[in-house]
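In this view, the complex is presented without one of its protein chains, the others remaining in place.
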């Protein structure tokens, strides 16, 4: 029998719901609207997988921290005195108070504001007022969360036993990321957007560009709208764009080869826990950056790049993040579920640590394209959530250029099946 | 076993709850506050009965549309190229997005803003980008909803098999409505009010005038406060009003007979799915319209009426609408459930299509009485919802002049009983 004390790992009939799913079609409504499925998503996906939570640029010095919520969890990501990245549950071991209440900051020790229980950045309890005899501070450290950085991108895993295949993924993607020198970047801007839809609708929306041509006028100045199409499927009106793409891609490949930078696509979206996709692709227009004309948004380039024409190094990591690393800046996205119908999307723009605001870049230009694009996507996601809530909703078929959405759905159902009680 | 995928038709013990009801008394609290009963109401009442949703005046030209929500359903009501009224589920057959997002407008085709799936006003899928071989557009039209107009009032039915007795009702009420020429009206004003109570409290409040004398100072300038009383029950203080009523009613009957307009009451509130009540009754004061002194609110009369003194032709239709057709304007009301404790009331004022705002009528005068009356009713409904939520609430007896409320409750319990799983 289910008890109040233990929320169920999964609704009793989640297995049946999964079994009903028709391959190649959108997910059934309960996956988007049910509170029970939402709880199952937190347990089966967000509490089991590695999750991108922050960039190292946000916690450059020992004592720097960010806090964030992952479903019902509150997490502290910080750097200890030895300079290592650490993640801790933001729950005091005394009476459960949130310990750090600001979204980010810098502290010496981590002190709970309620009764001054004091922890170090590794979570060790240093001080707890007057306690009864027999009180052992070693038993009351802040609970640990697995944390690691992949070339400057911080991932955490809430599970006791993190999925093992992350190592492999990290090893294969690091060579794509490292040339951009994220360890020498700073945060130029960060934006939180709450979309009124399920987190999976947010991810699905991101996995196709079928909607870009009409939906993202600013983005398609530089993002080729043929994304996701196979050659045979490209509509006639997009053939000129495709021709530009082929030329730009050839040039980009040469530039990468000269600089010994990897660029080939790796796509392993399903069949593994750490599903991902990585690739370097050219940009349209001037080909340099995500701006309306494609020219750089930051004069001071990342790393020691000698050219601004390096396209976009795009990484997608399941369940909840994607990244674009350019020559002049990097932009990261993390998707955090708040409720069945509410999702936080946090976007962070990084520039070279020596770039000077107002001289090398201005924030409005730097953030313009993705600020607009996110807002447009938020509208699409909100309409999708509203629509699938109707009893008349029937999942339709994915088009060929939505194959990555279908792959995400496959991956998601793999995770949920794996998490079903045996 | 109940699955997530199929929400239950009714709570397991709705039958028991219905059986507990004491005839002649108000409904028990769960009928007003329970989320399960609310879902059962949507399924057993709103997804089965004919529902008034709009006037034809709101969709005069092909391509004109309104969208509205009925519980979790989103509906498009539109006019096709042949001029016929159509209703469609507002859910894209691709990935479920809301298709039309404005409350009203005019379109050539119906285009989903997400991936540009394009439908005609009959719901037929005309265009859907590049699809896999074997994709049959004929299988992906917008889902149809039964729709019909009764002399200019548009009703829809979400059920596959609409209740048959609507035909009979339509045939009997049309002769009362037709003389007002709604096909030659336009919308002068429309007002949405969200009341903080269950939809049944809204309907019950509308079915008695016990509360009018103190509750509706503007309305009772013209609406006789003896409504619902039998002769023996009329309180002494209302006898002068009753004497005025008898004189005005005799005059009205003559006027109707001269013009061959039906006026007799038909009251079939329970014992049938399409429960209704229709009657022409006189107005107090100048006897012409719903204004503070009873004079007309629009100089240009409806149809080709030769007198403004035609009283009010009042139609009540269960579950969720009522109408007042006067000589100078018509006003329609539709009640749409949003949540157990939230209900939308939409009021629409129609005037002759040739009436000129600022010349023949002004909106403030036209809408004054029902704007005030609706607001007052909203307060009553909110207090009733708050009160019945207390564990101390015990349904009290209806007074004789609340017999129509009792009839509505009887009708409602008939519907719920009918919808119980066998």
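A and B label the chains in the order they appear, each numbered from 1.
Following the convention adopted for this analysis, a residue touches a chain if its C-beta (ideal position, glycine included) is under 8 Å from a C-beta of that chain, and two chains touch if they have at least 3 such contacts.
The model shown is predicted, which means the values in this text are computed figures rather than measured ones.
Summary of contacts with the chain left out: across B:13, B:192, B:258 or B:418, the touching residue is B:13. The chain not shown here touches chain A at positions 1, 3-5, 7, 47, 72-74, 89-99, 101, 113-116, 128-132, 135, 140, 143. The set of chain B residues touching the chain not shown comprises 11-14, 16-17, 20, 26, 28-30, 34, 36-37, 204, 210-211, 214-215, 229, 233, 235, 380, 383-384, 386-397, 399-401.
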